[in-house]
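A short worksheet on the structure shown next.
Every protein chain of the complex appears in place save one, which is left out.
Up next is chain A:
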Amino acid sequence: MDAAPSAPNGSTAPPSAGTEEEAPIHILWINAGLSCDGDSVSLTAATQPSIEQIALQGLPGLPKIAVHWPLIDFECGPVQGADTFIEWFFKAERGEIEPFVLVIEGSIPNEAIKSEGYWCGFGDDPETGQPITTSEWIDRLAPKALAVVAIGTCATYGGIHAMEGNPTGAMGVPDYLGWDWKSGAGIPIVCVPGCPIQPDNFAETLTYLLHQAAGSAPMIPLDDKLRPTWLFGATVHEGCDRGGYYEQGEFATTYDSPKCLVKLGCWGPVVHCNVAKRGWMDGIGGCPNVGGICIACTMPGFPDKFMPFMDPPPGGIVSSTASGLYGGVIRRLRAITRKTVDKEPRWRHTGTELTTGYRAPW
């Protein structure tokens, strides 16, 4: 989308940005892993912040950026011609645009398991006329990147395309580069899982990284699976508004029930994800909180360790049986209390007598 320099006066930088023309941080986005572009699409739904706010420096402290993002990029010229999108990737390889953040969407196939051809390519090699594989792009660009960001469960951990029985040998970026990989600036691979990413989760992570690049934030806090800790620290269940039903031992037996879905396939109690708490968009939507079983789409074990999705998780059977027992007792006690608190106190009435306890001075 080439956001940086497109205003009529040639710059979108605020007047206070100083006398020098600020060099942008480039964001190079490769959507040609084994991907569906769902994470790109999802990001356009973000409002906290929105892509416009990020691109046009609509939040305080954001540096100027130039985004090279296939989904909405203005540039679309022919290969090696005028305004060619892919040329930015060659420029980055030649060290002509610094710094840049590399965003990878989709899982990385194993190109070594076949004799020729490609599982996935992104642009063409001018020498051979054959596609440049996505893994080759990672080999070329990752060593020069300020940071490598994996967007979506495919790019982070392999995801659905790395399912048992897949023909491509797909894996996540950390599997490909190594889990201990660090950029030249010492930043580990940043993983934002989700299938797709929750829109604001990614917008927020990108914002954090840009603040870090601008020198106003410390090293992004990541857990051992390289996830931002403030987004993925809690489980679905900890943020699910149906947790109360669980505690009371009330479990749905049909998918359209408002009760806890754990016996119908919900993996929420063991899944790191904030969607039930945060909602999908501006607080609307979600998964188990709105009747959709959690299939654990943010997890490294996704999808194989959670299939068949509509069967109850084995661990859930034990704990839900336990909560079924004590939950019944809790529920009865609460029913008594609720009956009491559902009634107004006796002094709210008409008539000539005041019974609130107030003593009139006359």
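Note that in this section contacts are C-beta pairs under 8 Å (C-beta built on N, C-alpha and C of every residue); 3 or more make two chains touch, one makes a residue touch a chain; residues count from 1.
Note that contacts and distances are computed from a predicted model.
Trainee: With one chain of the assembly withheld, which option in "Na+/H+ antiporter subunit D", "Nickel-dependent hydrogenase large subunit", "Quinol:cytochrome c oxidoreductase quinone-binding subunit 2" or "3-methyl-2-oxobutanoate dehydrogenase (2-methylpropanoyl-transferring)" matches that chain's UniProt protein name?
Mentor: "Nickel-dependent hydrogenase large subunit"
Trainee: For the chain not shown, which residue from A:61, A:117 or A:328 touches it across the whole complex?
Mentor: For the chain that is not drawn, the touching residue is A:117.
Trainee: For the full complex, which residue in A:75, A:136, A:175 or A:238 touches the chain that was left out?
Mentor: A:75
Trainee: When the complex is taken as a whole, what residues of chain A touch the one chain not shown?
Mentor: 1-3, 6-7, 31-32, 34-42, 44-45, 47, 50-52, 55-56, 70-86, 106, 114, 116-124, 129-131, 159-161, 163-168, 170, 195-196, 254-256, 258, 261, 275, 280-282, 284-288, 290-295, 297, 303, 307-311
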